[in-house]
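Sharing a structure here in structure tokens format.
What you see is the complex with one protein chain gone and the rest in place.
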Amino acid sequence: MSPRGPLLLDFRGVHTHYGPLHVLKGVSYEIYEGEIVSLLGGNASGKSTTMKTVLGLVRPTEGTIRFRGEPIHALRTSEIVKRGIAPVPEGRRVFPRMTIVENLEMGRYTRRSEPGWDADLDRVFGLFPVLKERRQQLAGTMSGGEQQMLAIARALMTNPRLLCMDEPSMGLAPRLVEDVFDIIRAINGQGTTIFVIEQNVNMALSVAHRGYVLQMGEVVLSGAAAELLENPLIQKAYLGSA
Amino acid sequence: MHTLDVLLQQVVNGLALGMMYALLALGFTMVYGIIELINFAHFSVFMTGTFVGLMVLNLMGVTAVSASLQGPALVGTLIALFLATMVATGVLGVLIERICLRPVRHVSGTAPMITTIGVAFILINIMLLTWGPQTQRFPQLLPNWRWGVGGAEISFKQIVLFVVGLLLMLGLWHLVRRTTLGKAMRATAQDADAARMMGIDVDRVVVVTFFLGSALAGAGSLFFGLYYGFTGYYIGYTTGLRAFTSAVLGGIGSIPGAVLGGLLIGLTQSLGGQFLGVKWTDVIIFSILIIVMVLRPNGLLGTRTPQKA
Partner (left out) sequence: MGLARWRALPLARRRHILAVVLLAVGAAFPFLSGNAGNVDAAANAFTYVLLALGLNIVVGFAGLLDLGYAAFFAIGAYGYGIAASGQLKLEWSSLWEPLAFMGQVSRLVVPGQPDTVQFHFAFWPMLAVTAILCALFGVLFGAPTLRLRGDYLAIVTLGFGEIVPVVARNWEGLTNGAQGLGGIRTPRLFGYEFGFSPYPYYFLGLGLVALAVWLSIRLQESRVGRAWMAIREDELAAGAMGVNHVHYKLLAFAMGAAVGGLAGTFYVAKLTTATPDMFTFPVSVMVLVMVVLGGMGSIRGVVVAALFLAFLQSVILQELTDWVHALGRLVDSGFLQRIELITSLELIFGVILVLMMIFRREGIWPAVRRVSALTPEQQAAAPSRGAAVQLSWSQAARADAPPRALLEIESLSKQFGGVAAADRISLIVRAGELVSVIGPNGSGKTTLFNLITGLITRDSGSIRLEGREIGGLPAHAIVARGVARTFQNIRLFNNLSVLENLLVGEHSRLQAGALGAVFRPPRVRAEERAAVDRALEVLGLFGNRLLPRLDHPAYGLSYANRRRTEIARAIMTQPKLLLLDEPAAGMNPAETLELMDLVKALRGLGITIVLIEHKLDVVMDMSDRVIVLDHGVKIAEGAPVEVRNDERVIEAYLGRRRRAA
């Protein structure tokens, strides 16, 4: 049974456009506190646009997004982040010529005047001992897997209520991918709600509680992760009809 | 005079000049680092700074004729002068950014740069119309003490410039490396979208960068006035192109690069002027500019490579 706290993120009937291109065509999903929810889809499904829309980098042309009951779809990114949504962007996007610690400092930017830096840092180093060892290393010189750790750690510095991860497996060797998803489980175990946007169906559904499948900008499947995993329609959504 | 003495003298002169170019190049490179804009107007802000300095001194009752302050009065005057001028030029830079540059910030291509050329022309001509084409005398506040070092001479002015310049650069270094705001600026320069995702207000960072860069240009402008003792509406152009070359040589977008480039160009100007003739220094410096841009666009210390169009 998936842990179901109160409704955290309500993404309802959202349409987005990119110039003349209609990308999201009325997408709806919910995320409850304590869960890991996965949004899946192949290329050109619109899944990356989803995270950008949640973060306020793309504005919906229709529909609403509510976080803890409050609408956020018209807010600026800095506001949204302050409210407790932290992103782990596609491709990591760590700041290459800043050290690990400086990157973490940027992660905590919206809380920079609040006390608790040491506690937050320790917590994150506890999850990622590798980062503690190399704290003064420049982020750009790290491997892909290490950068992924850093990107996740950076997002955790604000102690977010909702961690949004965009394609964490992208560009990583299979064994590292397993490690990343292990960490996702561990973070969730500590109480953080996680929204994972992923192309890698099997990995994502092996840690998620629930999932949604996006195809051409619309949700075509949804349900408990275990059921979705066995659903032959998923294969069809990715690989075309039999 | 021994060639070695001449050499040493020109090295000293060159380094002093280089400090001024470095200050000017710093502001320019900081803006480029953040929004990838070649801001011609920066050098007109520099020129305007000298006139602001003149006005500030006038207000304080210090004119070209009466300048003979001593001790604490001198120090106080200098501090007031620098503060007032730097704030004024900083504000001017911010106004330019908000009114003229922000509307074209997201236009691709050369439109933003062309806009800065327009702004530069506007500033230059406002100064020309207000003050006239003749050179203006700048009060020689600093006493003309000189000391012999080896076979060369170093003047009090030069020492003051070195010290003040170093202080400003250290201040900038501290800001950029140690403070959260400075780190936010660096983060924005390295990846503006990711910075946004961290909750950094990129627009505000741009404004702060313009303020700081223009304030540094203001400091550089006072260096010019105090060192050379004159100013005119045209100085932004000549000095500006040299500072621009400094930024490019050092690596556009790189702060240490701007300092290194500035010093190198300062040395090039004084040594080149001495051994090849003053009238050819411009050709030398422009040639350096062209060569660097064509052969090594990211300069000595820079990390960005200007992409093929």
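A and B label the chains in the order they appear, each numbered from 1.
Note that a residue touches a chain if its C-beta (ideal position, glycine included) is under 8 Å from a C-beta of that chain, and two chains touch if they have at least 3 such contacts.
All values derive from a computational prediction rather than experimental measurement.
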Touch criterion as defined above, residue of A:Gly13, A:Gly42 or A:Gly84 at the omitted chain: A:Gly42
Selected from B:Leu8, B:Leu74 or B:Ile122 as touching the chain missing from the view: B:Ile122
Selected from B:Leu241, B:Leu267 or B:Leu300 as touching the chain missing from the view: B:Leu241
Contact footprint on chain A, counting only the chain that is left out: 19-21, 42-44, 144, 167, 169-171, 174, 177-178, 181, 199-204, 206, 234-235, 238-242
Hidden partner interface residues of chain B, rising order: 38, 100, 103-104, 107, 109-115, 117-126, 128-129, 237, 241, 244, 248, 279-280, 282-283, 286-287, 289-290, 293-294, 297, 306-309
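We adopt the following convention: only the chains that are shown with their structure count from here on.
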Chain A-chain B separation of Cα centroids, rounded to whole Å: 44
Chain B - residues contacting chain A, complex: 180, 183-184, 186-187, 190-191, 193-201, 303
Residue numbers on chain A that touch chain B, as the complex places them: 55, 57, 76-78, 81-82, 87, 89, 93-98, 102, 105-107, 109-110, 112, 154
